[in-house]
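Only one protein chain is missing; all other protein chains are in place.
And then chain A:
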């Protein structure tokens, strides 16, 4: 089976890219390793900000449903519970699906594989009860599983703050959130909400160890100095049975390493990622990136990047046109607008560093 466009990853970026491909009559296949399309949207119960064009006012999982329905109505071929295990010369995708390995040929590829959660090294970090914040969100919001009774949240970026709120909504106590930096990383509005609900946010603090034999029964936290070293004597033992790590994400770029894209290390964007330009073109002609794999941001920018990448792919497949480039310029302008705020300073700095490396 041969397709004009293969999209790896069915989150917000991949789904949006597939819809654009389909709109231009491109024979498109969308592959995702989860049982259903939606990526991280399926567990996001918070409302989106921004403008009406960007689904503001909708909750993340509702945006996922809207896109899923649009894809169901389109000609896009969807394969879920399938893993792309490699990209071979001529854009042959190795595909593992239903216990069978098969190969699918494509003329262009968009990699929208998203991100992985970063982990942390501390004593007893392998005890049951130590989770990534994303995993806790999946347990609660997708499967309805109560993750614990009392939680310690590590990290005050937006994910740490939002998941803390969702834990509180589910009836889990969250007495403490620790942040190793001297300032809260995420938005004030989210931090204020959990502080009002009784969570103490301790900046310049970190976790030293998890306590317990068979599972988490407590944690030791401590103050850190300006070199981020624990201050001895400042250790406090707290009673928790759940430790939630929200210490950042990094691009899931294994396929891009494997295929031979030039990779760049940009800490502001989460670590190693494939070099790309504003049109989401990588150093491999016909291969594009979109969403968190192209630098950690959030779902709204991921959807726009999906559109930009798909337009680049359509131009590559059908030949460039004024209509396509005008459409693409408009979306790039929207992305610039979204990234112009104070909260996007770090991402914008990272993207400038990336674009400056020709």
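Here, a contact is a pair of C-beta atoms (placed from the backbone, for glycine too) under 8 Å apart; a residue touches a chain by one contact, two chains touch by 3 or more; residues count from 1.
Here is the rule we use: contacts and distances are computed from a predicted model.
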Notebook entry, point to check: The complex has one chain missing from view, so what does its UniProt entry call it, picking from "Predicted Zn-dependent peptidase", "(2Fe-2S)-binding protein", "Iron-sulfur cluster assembly scaffold protein NifU" or "Bicarbonate transport system permease protein CmpB"?
Noted result: "(2Fe-2S)-binding protein"
Next item on the list: Check each of A:263, A:284 or A:317 against the chain that is not shown and name the one that touches it.
Entry: A:263
Margin query: Going by the contact rule already stated, which one of A:45, A:62 or A:83 would touch the omitted chain in the full complex?
Written below: A:83
Notebook entry, point to check: Where does chain A touch the missing chain, residue by residue?
Noted result: 83, 85-88, 94, 96, 99-101, 116, 118-119, 121-126, 209, 250, 252, 254-255, 257-258, 263, 265, 271-272
